[in-house]
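For this view, one protein chain was removed and the others were kept in their places.
Let's turn to chain A:
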Amino acid sequence: MAELIDDLYRLGAPIKDTKAPEGPIEDKWTAAKFDNKLVNPSNRRKLSVIIVGTGLAGASAAATLGEAGYQVKSFCYQDSPRRAHSIAAQGGINAAKNYNDDGDSVYRLFYDTVKGGDYRSREDNVYRLAEVANNIIDQCVAQGVPFARDYGGLLDNRSFGGVQVARTFYARGQTGQQLLIGAYQAMERQVAAGTVEQFTRHEMLEVIVVDGKARGIIARDMVTGEIETHLADAVVLASGGYGNVFFLSTNAMGCNVTATWRAHRKGAYFGNPCYTQIHPTCIPVSGDHQSKLTLMSESLRNDGRIWVPKNREDADKDPRDIPEEDRDYYLERIYPAFGNLVPRDIASRQAKYMCDDGRGVGPLVGDFRRGVYLDFASALSRMSREAIDEKYGNLFDMYQRITGEDPREVPMRIYPAVHYTMGGLWVDYDLETTIPGLYAVGEANFSDHGANRLGASSLMQCLSDGYFVLPNTIRNYLAQGPFEPVAPDAPEVREAEESVKSRIDTLLSINGERSVDSFHRELGHIMWEYCGMERTEEGLRKAIDLIRSLREEFWRNVRVLGSAETLNQSLEKAGRVADFLELGELMCIDALHRRESCGGHFRAESQTEDGEALRDDEHFLYVAAWEFAGEPSGAPGAPVLHKEDLIYKAIELKQRSYK
């Protein structure tokens, strides 16, 4: 057995993507589509696919595979597929249509996305993403998605997230909702046509692997508690991201890691778990009761000025009583060239430093004030109130509803929050995981974003995967069919079923003292403090110890009431938190081993003289793909790291600089 490194993990054999065709990057996707085998329409009816998740990635995949004629089973934990977390996305979706003739192109979108991810994503996948993005817009418009239009009746674009071209398509502040409703409707059309069968309020709790191939899932009917076996020829996970490991995040309450974590435990590698995107403009925590954080669109930074008091004594003063000379407009001071428009990771980190320095504002939460001002006073003196309202009115109203303060009167308070995750199941060019027949799409995979997701690029990836990529790659796998049927009582099925049942029984029988939420909160606190915006060797080691003992206590002292045979929300949460408790440790190990800073991963030990993130391409130009090696905690279960070297042929690596 390989030696234990840092007392935490072992090094395994390198891994690489073997599926992307050779040749120039522009031709790869065309070649792959041609080379992939076809399935005769009459055979498609005999092939079945399970899709877990009905967000943009899952719903679009279900609709497309259903249209093609496969038998699809679709699962989600909400009461309707339309409620998947994708619905909450506000800003927009990118595509290189170049409708404004401002110099945009597929190549530029590709370039910006690789650079934005701080050169930690895979070139071939990102190029394909940029290539199919235009089709997404066509598809959505044809479905009736009401994108913003100009008076000539044509589609409108805006520029977003510091990009110099206007390539973002949007639907007011509800782009995610409108795109998801489009995909949902396309999927419901297939439900009516009989190709897609939908299972709502069903939670997938295990993958069934037979002869090394994914052949089904175990799901719990969340209403009756029944444990069901669903078999198929291939399984697709479209179950979203795991930002809720932090407890407080902008994610929906139910977002979880269970589907991907269960697959990981069955042999699927987990890629770059430590990469988390933190968004600088969220409404700060107001008290211990808080259940989630709300994102305020980043566009606010275009006209708002960010500051904190120069003196700690002023933290609890009315901001309007703090004179100009006592305010520290710290972003404008440190980054004169970009000012308040520095990228997300930089704006977030600086806000944290200010609060750590005791100059944060807003209510004390614990013994800390976690907020900085985003002040519209100077914009209000420059522009009319009407003009400001026209631009930001709905955001101001939302803020006022949540905080009870009018940002036109008192400066708004903001603080960074966990937003989405770039890590996920490792997949190859075909979006297949290391378990044959198991695919991962959308936020559930690691592939396209590197260490940062740029604004408007996540929606693009979800729909690209679901509408265009997966349907073309999975057919290559399905063409190997017909597959040997799996007996419903095969030992692998029994085993999966038993493990789900015994886990549920254990959770219900512990009957300890603490609620599930209290464990989740505590885990979230550990993750945020030590594996959040800034990470250090010492902090991460501490976090790993804390998580291990918290996990031990969880299995000894959690209290889950009620029974397994009914709708039981505490039980649902308990299963998810149990998985977060394992994922959290792996995130810390991944963060610890990556002794460089890149994108959303800032290692304090790796910074330039003036405090900027310092990448180390010589040692870390790779994807970290983690293999599960047994129950975590300690040497026997130490995870195994497989490195996938990142090879850049089309793009030259550069250091990011915003000074």
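As a convention for this text, contacts are C-beta pairs under 8 Å (C-beta built on N, C-alpha and C of every residue); 3 or more make two chains touch, one makes a residue touch a chain; residues count from 1.
The rule is simple: contacts and distances are computed from a predicted model.
Comparing "Nitrogen regulatory protein P-II 1", "Succinate dehydrogenase iron-sulfur subunit", "Flagellar basal-body rod protein FlgG" or "Anti-sigma factor" against the UniProt entry of the hidden chain yields the protein name "Succinate dehydrogenase iron-sulfur subunit".
When you scan A:149, A:333, A:556 or A:595 for touch with the missing chain, the hit is A:149. Only one of A:72, A:181 or A:526 touches the chain withheld from this view, namely A:181. For the chain left out of this panel, the touching residue among A:102, A:138 or A:538 is A:138. Touch with the chain omitted from the figure is made, among A:28, A:82, A:230 or A:642, by A:82.
Listed here are the chain A residues that touch the chain not shown: 60, 63-64, 67, 78-83, 85, 87-88, 97, 99, 135, 137-144, 146, 149-155, 171-172, 174, 176-178, 181, 184-186, 188-189, 191-192, 198, 200, 223, 252-254, 286-287, 289-292, 294-295, 401-404, 467-468, 471, 515, 517-518, 559, 561-562, 566-567, 569-570.
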